[in-house]
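Below is one structure, written out as structure tokens, with a few remarks after it.
Left out: one protein chain. Kept in place: all the others.
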Amino acid sequence: MFIVIFILIIPLFSFVINALLSSGKATFGSYCSVALLLLSTLGAIHVLFFIETKVLTSQVDWFSVGDQSFKVGLLVDFQGAVMLAVVSLISLLVHLYSIVYMAQDSGYGRYFATLSLFTFAMNGIVLSNNLLMIFLFWELVGLSSYLLIGHWYTKTSASEAAKKAFIVNRIGDAGFIVALCIVWCQFGSFNLIDIQSQMEASQIQNGYWSSELNALPKVWLSILGIGFFLAAVGKSAQFPLQVWLPDAMEGPTPVSALIHAATMVAAGVFLMSRVFVLLDGLTLSIIAFIGALTAFMGGVAALAQFDIKKVLAYSTISQLGYMLMGIGVGAYEAALFHLFTHAFFKAALFLAAGSVIHSMHEIAHKNHLELDAQDMRLMGGLKSKLPVTFYAYLVGSFALMGLPLFSGFLSKDALLIASVNWSYQIGNVAYLIPSLAFVTVLLTSFYMVRQLLLVFFGRPRIEISDLREFGWHFKLPLIVLSVFSLGLIWSLNPFDYSHSWFLAALPGKLNVTPEFDVVIPDLTNHALVGVISVILVALGTGLAWLKFRPGRELMLSKTGQFTLLENLSLNNWYLDVIYEKTVLRIVRVSTSALAVLETRVIDRAVNLLGWVGVVFSFLLRWFDQTIVDGLIKFSAFFSSQVGGMTKSFQYGKVQSFIIFALVSLLLLIFLIL
Amino acid sequence: MLQAYSLSLLIFLPLSAAFILAFLPKKLKEHFKFIALGISLIQLIIGVYLYLDYQPSDALYTIEAFQFVERVPWINLDLQSLGKLSAEYFLGVDGLSVGLVVLSIIILLIGVLASWNIQERERAYFSLYLVLNASIIGCFVALDFLLFYLFFEFMLLPMYFLIGLWGGPRREYASIKFFLYTLLGSIFILIVMIGLYTSVIDPGATAIELGLMADGQPLTPVIIDKVQQKLQNGEILPEQLVRTFNMVFMTDSGNVIPDSFLSTLNPQLVLGHSARFVGFLLLFVGFAIKVPVVPFHTWLPDAHVEAPTPISVVLAGILLKIGGYGLFRTAYLMFPDAAVHYAWWVGLLGVISIIYGAFNALASRDLKKLIAFSSVSHMGFVLLGLAALSVEGVSGAVYQMISHGFISAALFLITGVIYNRTHDRLIENYSGLASRMPKYTVIVVIFFFASLGLPGFSGFIAEILVLLGSFGSATVEGINLLPRWMAVTAVFGLVLSAAYYLWTIQRMFFGKYHVKRVNSDRIIDVNTREFALFLPLIVFVLLLGIFPSLLLDLINDSVVTFVNTILKF
Partner (left out) sequence: MIPVEHFYYISAVLFSVGLAVVLTRKNAIMVLIGIELMLNASNLNFLASNTSEDPEGQFFALFVIVVAAAEAAVGLAIILKVYKYFKTIDLDKIAEIKD
């Protein structure tokens, strides 16, 4: 267990070193990070080899509220160990790669600090044994992603993209929090193992979902699943929240490789596999449908892009859609399998793309050109100049397209078969899902071949004669990642995923969700599916070759007119525009409406109240001055009048006094008598 | 010595210092701030002692449930047939208040440091500040309603002058608005206080009056039971009743005189509601103004925007919490039946505050106003957690008060930094500050993320607890006090808070450096003194985010008692 804690802590340590080092020593810090991550990778590989089917877990109290205690704890099982190894290894390679890639950057230290923080957080997600901790690291991953996308913060587009990524993710996190609330309410625990056993014990009766602790209306079980799925939709860039990922390409390319292709975006899939037991039939169908739809939409959006990274970004969205579709059809192990193979080949593609972009920058710098280093319309013929990059790209592309002998074939095959079998069982509309998946295979091969042709083949479109490939910092990661994209690494029989050591090591079916039977993927349609997908790949390749074969300079002018489909693809189905017109507008309108309510209504009401008070006071003053005061004044006036009147008698003549006295005396006497 | 008088020391140190300041010669004016600082440092030592020496206790609401108790008779009047009046100088803390006392001490210390550059009328400023200091602490430790009310009202005076004399351009409007608003609330509280006073007896003193025990003898539960039984059976003559302002006795429903106005048995209706419900509502509104809860919040943006930075810090950091604390200590504990009855409405107001505050923050163009509205939004969580009456919810509410105390203090310091330099807080006038003020940007990012509830910071623990607690709110007669959609809606507030904070960061700090209508030479990074203000806040926010037990262990038992006391009713 200590080695696991060690693996978890190391990147944090590396973060602290990089964050505290002054900028002068940043290079030292980055080598420190690489060394530390090498350690943790070795540790992770060690864990992977001894874990087999064991499940290690331990936890301690974190804090307690009432008699409930919240724990922190670690859980290592086989899928976690593989994920840990993958994350550590790719992170190590990306750190290494970044040393050269980011060498001239002013935020070098900051970059490495955040990258290490990301690795720490990602390891945290993988190793946590409870959902609260997963959420904690989930958010931390979001933060580091935000910081890395916005690394070049002076660029408005980068900072906009960072903001967008975080906010869109936050919408997903809202789902996560709601799901956490339901889990806590229902099970009183966040521990994954507890949840699994309690879920097995829970029942659905009379429209209520009851656990030992509590009973909720059945619909909350679906909301629970949808909440987690929403979190995954945000993190894994699924429809309808996929809009942030293409923009996230504003970040440095190694970051795109690590975070926005290999690991973080896959965290959604990983989470779904962790909470797989909590997903009910309805949720799984939704997941399958959204996954397949996203795969298709991403594939279409990748077709007409000219930015080398955007193609890969949309392809990532598309592949993540595959994985979630796999979760949805119940083949969570196939989804995880695809997650791991995809992590390597997509990282290889991104790092190779980074190498291309870096070279383009060099050219621009040397020749004092103003050009967009990511625009594929300016590339071409790089095959001979960047051989290692080219072969890495080639291997990565083949794996992505799903050519036999490459890793992608195995995992994609597993997913496709699962979806086909699932749709057989459900029938009707369910056929839509494998259909979309198959169409996406075609699309994938089309855009990847298009990209290969545009970037590496044909004549160079700008002057590249003095271009040389960069050193081992670039080459080593590319080679390692390419090797892991080969089918042989994952399965001894590269045509049959069922021989894969990975799938064999995963525990059996996690079919505990009440009222739902997970389809057990069998090999019934194996041959058929494999053949169809290869045919589709060939078809896509052929189409791309027809359209973009060297020598054809079609559609490459920036001013050219685009067809409707191309526009749709370029603008990612106009999702941004639609959101701008709908969601954002609603938020803006309600914001300004509430602001108006605040200043015009509530504040004015208060001021009106104050004003009424003042008016009332004035009235009171008038009342006070005229009536109350008037009474007093009147009495004073009255007495003074009376006094004046009586005074007039006293004119100072002694004899008149005596007369008055006499008269009064007489009157008195008369009255008495 | 310290054990016995620490709370009095906390109150009277600043008070006497304020008195001394008033008589010091003017030529010493450069040293006034050192006096204030010294007092705050001594308070900090006492505060640390309080924190370390406080023993969590789950005693029910009797005097034994409180620690550092000081109890001295204060006002004793024999009113013949109306019984006897007694008010005490009664101080003490329990888990609900001890954290807030320590928070106040820390924030007040930071407030002194933030006032370092006050250049005009130092004597008046620091005297008022010290008076404010004393009355804030007094509010948190007073256990006698009259004493509490005294401190509560006393706070208004220095606050009014501090905003009205040292504030921004519209300070007079803001200070009057603040004053009138809170005064209105105080009047409601006063009414209920008098009502409670006429309805509650002091069992100890009544026992002496009845001859059940001798003067000076300790009050045992047996005697209390006897007195309460006699009281409920109507066996005590009116002139033998000793009425009290003691909040602990007010909490115990056995001490309520059966035929009194606020008795549960009183069939009389006020405006169509039972008197107790009206009492609860009045107290609720009185303290809700302070919290502030939408729609009683409009004083807050104005007061914050116009107040000088240190006063904003104190206002947001502590004064708002007095409203929350008042709800805990009085409205909820004294009227548990009404609290349960109105839980739905209180929860609704909490959710409205969260969403409404967030939307208004999103609409604000003034940085300080944005943060003021975010305060409204975050204090909504306190209300929501409290309304849920579940252990998680109430713990979350207390946690949120303390966490928000630190975070909002820091946020107002942040606006103070930029305002000090440029006297302009309009967000749109700045862009790309990160390149000119890197350290400042790091601080801003840390606190903005802390405030939007990023895990690892204290706000996350508070908000997740409130959400868990309000989703699984307490059940009364098999029905949840709060419907589940409230928690779900409150989650939406978290999304909005991310939106307005990130929008602000992106707008002000990222992008190309560019300022409008502001002298660019004044844009310089934070200096060491300013940095020193933020450092402890960062440490606290992180500590509370990573090791929540530091605080939760302190409040846990009291919260459980609190919830049980209310639900038992």
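By written order: A and B. Residues from 1 in each chain.
Quick note on the criterion: contacts are C-beta pairs under 8 Å (C-beta built on N, C-alpha and C of every residue); 3 or more make two chains touch, one makes a residue touch a chain.
Fair warning: this is a prediction, and the values are worked out from it, not measured in the lab.
*Asks:* What are the shown chains in contact with the chain that isn't displayed?
*Replies:* A
*Asks:* Out of A:22, A:206 or A:655, which is the one that touches the chain we can't see?
*Replies:* Checking each option in A:22, A:206 or A:655, the one touching the absent chain turns out to be A:655.
*Asks:* Extract the touching residues of chain A with respect to the undisplayed chain.
*Replies:* Chain A touches the chain not shown through residues 650-655, 658-659, 662.
Just so we're on the same page, only the chains that are shown with their structure count from here on.
*Asks:* Centre to centre, by mean C-alpha position, how many angstrom separate chain A and chain B?
*Replies:* Averaging C-alpha atoms per chain gives centres 36 Å apart.
*Asks:* In their complex, what parts of chain B are in touch with chain A?
*Replies:* 177, 180-181, 295, 298-299, 356, 359-360, 362-364, 391-392, 395, 432, 434-435, 449, 454-456, 460-461, 464-465, 467-468, 471-472, 484, 487-488, 491-492, 494-495, 498-499, 502-503, 505-506, 509-513, 547-549, 552-553, 556, 559-560, 563
*Asks:* Quick check on the complex: what are the chain A residues that touch chain B?
*Replies:* 61-68, 132, 135-137, 139-140, 143, 146, 150, 153-156, 158-160, 162-163, 166-167, 170-171, 173-174, 177-178, 180-182, 184-185, 214, 220, 587, 590-592, 594-595, 598, 602-603, 606, 610
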